[in-house]
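Here the complex is missing a single protein chain, while all its other protein chains stay put.
By letter and in written order, the chains are A, B and C; residue numbering begins at 1 in each of them.
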Amino acid sequence: MKGQGVQTIEPEMEPARRCVRTGDLVLLVGSDRKTAIVRMQPARQYQTHHGVLNHDAVIGIPWGSSVDTHLGYSYMVLPPSLDQLIRDVQRATQIIYPKEIGYMLMKMNIGPGSTVLEAGTGSGALTLALARMVQPDGHVFSYEVRADMKALAEKNLARVGLDRFVTFRLRDIDEGFDEEGLDAAFLDVREPWLYLSQVHQALRGGGFLGSLLPTVNQVGVLLRNLAMHPFGFTEVEELLLRPYKAVAERLRPVDRMVAHTGYMIFSRALLGEPLLEPE
Amino acid sequence: MKGQGVQTIEPEMEPARRCVRTGDLVLLVGSDRKTAIVRMQPARQYQTHHGVLNHDAVIGIPWGSSVDTHLGYSYMVLPPSLDQLIRDVQRATQIIYPKEIGYMLMKMNIGPGSTVLEAGTGSGALTLALARMVQPDGHVFSYEVRADMKALAEKNLARVGLDRFVTFRLRDIDEGFDEEGLDAAFLDVREPWLYLSQVHQALRGGGFLGSLLPTVNQVGVLLRNLAMHPFGFTEVEELLLRPYKAVAERLRPVDRMVAHTGYMIFSRALLGEPLLEPE
Amino acid sequence: MKGQGVQTIEPEMEPARRCVRTGDLVLLVGSDRKTAIVRMQPARQYQTHHGVLNHDAVIGIPWGSSVDTHLGYSYMVLPPSLDQLIRDVQRATQIIYPKEIGYMLMKMNIGPGSTVLEAGTGSGALTLALARMVQPDGHVFSYEVRADMKALAEKNLARVGLDRFVTFRLRDIDEGFDEEGLDAAFLDVREPWLYLSQVHQALRGGGFLGSLLPTVNQVGVLLRNLAMHPFGFTEVEELLLRPYKAVAERLRPVDRMVAHTGYMIFSRALLGEPLLEPE
Partner (left out) sequence: MKGQGVQTIEPEMEPARRCVRTGDLVLLVGSDRKTAIVRMQPARQYQTHHGVLNHDAVIGIPWGSSVDTHLGYSYMVLPPSLDQLIRDVQRATQIIYPKEIGYMLMKMNIGPGSTVLEAGTGSGALTLALARMVQPDGHVFSYEVRADMKALAEKNLARVGLDRFVTFRLRDIDEGFDEEGLDAAFLDVREPWLYLSQVHQALRGGGFLGSLLPTVNQVGVLLRNLAMHPFGFTEVEELLLRPYKAVAERLRPVDRMVAHTGYMIFSRALLGEPLLEPE
């Protein structure tokens, strides 16, 4: 089972991974398409409108099968996707959605081993995605000025077992960040332009800055301020996601869609001027 | 520097990471905005229209700074993003673009530790993104029927140092896959519906299937065939990426954009019927 | 007031047009942004939640001013746009929306003097737009198989005073159309491909065929059938309308938008084969 001449590291396929284990996060889907994400723990119960589901009845069964409540109502048992985990975050604020998160990870080169700054933490939806992606060797440093939000995000991350990849800090980021030499920084605050010096200080040379802003006015102010700091290669983009009705005989987009979440801005921390000729 | 009460694993910040090291992939950007991605190796030279750049002159300088050719032409020295690495892949086929890749990673829960099937390999652009994201503990199994494409993809992956996370197989996938219990499978072939049994066999229960198809006709056929196999929770979506001119005083979308790359289809391998009431 | 050397026909500006006259359609807008379109008739009353508005209090006042109910609630008095008239149509079916109608008029060359076929009539929203645009010398021939829909459309057209530009026919269009030599035909039926021979018979050579279909499957069947009839230069397009929050300080798209109304298909009736080389 080796590639021809390529030295590859193939993982052992654990048979155990085929079945739900204690501590696993499980996506339960009822036949009414209602979903819940629950961490399986021995002797616990999950209460539904359709009866009680014992965690012990779920632990040990194969992923992709179904299980019944005491009233005989069936739930499909699936591993949740990162998309679903993000949507399931208990939120007190507007969260950043998967369509932007996935693209930003690519543009900001965030993956296993990355060290990432986030400000502010908010409900922790983006924090969760970042923690999932930088593990096991990377780390997320997440700053938040509101203690209640920080507590909520910590709870949300602990719930999915990703809190150990995150350092939460309660801080007015105007005072700056504790880290230096980070790979990437995401500013999820209303006025990111106020913190460009601090962020530059925290990033390594060539590090990635990202932000998501709802209004064109904010984009304009951020662009003007980026031009006054040693950042360069700035890009502004937006993503439109159009879902379809997945019916072969009547295939068509759904009637309504999200028209806007925000404008994505990407930039790179430089050690000098960008040295670019005008376009 | 600890989070309050949260047991976190903070990485040592290596000062060395601030500077280009031997073996690093470097994005060079000239003042004419032309870019190249080059792996730094002692005593090597990079030939440009603007003169010769000695790798030894780049190794050791801080990321984000600039370096001159023997003719005095400056290049910015930056770490490449995954987006840029993918666009830089030497290609013999249409490749899947970052806007879809990032989103598909989220929807298919692909990240560190994931085991992923890919068919076909093609030029290896998606392979590269998958390998980058599943490391260090996950793995990609990539199947291709054409020996020349497989060789090209291997070269593309070796170039960026990610080949050890991939097992390449030369195979008509009609014969099935060697693996079982995989987390996710991506079918990047013209007629993915022909291989649904084989893919189901390779996926663990609840595993994720993804595909990207250019025509509505293909989407229709895939939907019809998914309905005849133990897959469920099928979704069809498309993403439109709209870039802007990043000029604060004249902020506006660019004149032209990509109108279409493909329709994304996502589905889940089940062990039984989906058990869903009709919507 | 003449153009230099160009023989132009300038209309007399009637001062009377500045004020609301008997018989005018008036758009009333309350300060709660609720709107109504009402035809002004002497001695009539318009009942609102905010009191009674006498038509006689509106007749004679200048357009663009406001008028009060007997309870002192103010309404702005505006001429309705075609967009607003269409949205105000009393409907029993899905209607075609202004974003598509305006574009289709351009593509199908429908304007003053055009003779246009429509099947089916439905609630008459498109009929209204066509009648508005072909007047005073053009005409709309509108076919409908359901008597109740025909009656509703006639009422909707009479209400806005455009019924004299339309001939309504109660007919199963499988039997064909009474007209010949028409400029354009719009098929707003589920299976337009069943009537291509009949439509070709009704159109003059080079005449325009238009249709709006919700699913890709319908588009595919129509394309296949158009290829088997003397039609050519077929185009398929869709329009996405994105509204913004019109606030200067926080300019941004609204949160949600219509993702899909239908695919527009345009084609031309030919007297022979299209004679085109393959693209």
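The definition used in the following text is that a contact is a pair of C-beta atoms (placed from the backbone, for glycine too) under 8 Å apart; a residue touches a chain by one contact, two chains touch by 3 or more.
Bear in mind the structure is a predicted one, so any value in this text is a computation, not a measurement.
When the whole complex is considered, the residue among C:Val38, C:Val58, C:Ala129 or C:Leu152 that touches the unshown chain is C:Ala129. One of C:His50, C:His139 or C:Arg159 touches the chain omitted from the figure, and that residue is C:His139. For subunit A, the residues in touch with the chain missing from this view are 216-217, 220.
Residue-level contact of subunit C with the missing chain is found at 1-4, 6-11, 13-15, 17-18, 29, 31-33, 62-66, 74, 76-83, 86, 98-99, 101-109, 111-113, 115, 129, 132-139, 154, 158, 163-170, 178-181, 183, 204-208, 216, 219-221, 223-224, 227, 232-249, 251, 263, 265, 268-272, 274-277, 279.
Interface with the hidden chain, as seen from subunit B, comprises residues 214-217, 242-243, 249-260.
Assume only the chains that are shown with their structure count from here on.
Averaging C-alpha coordinates per chain places the centre of subunit A 18 Å away from that of subunit B. Taking each chain's centre as the average of its CA atoms, subunit B and subunit C sit 47 Å apart. For subunit A, residues touching at least two other chains, in rising order: 216, 242-243, 249, 251.
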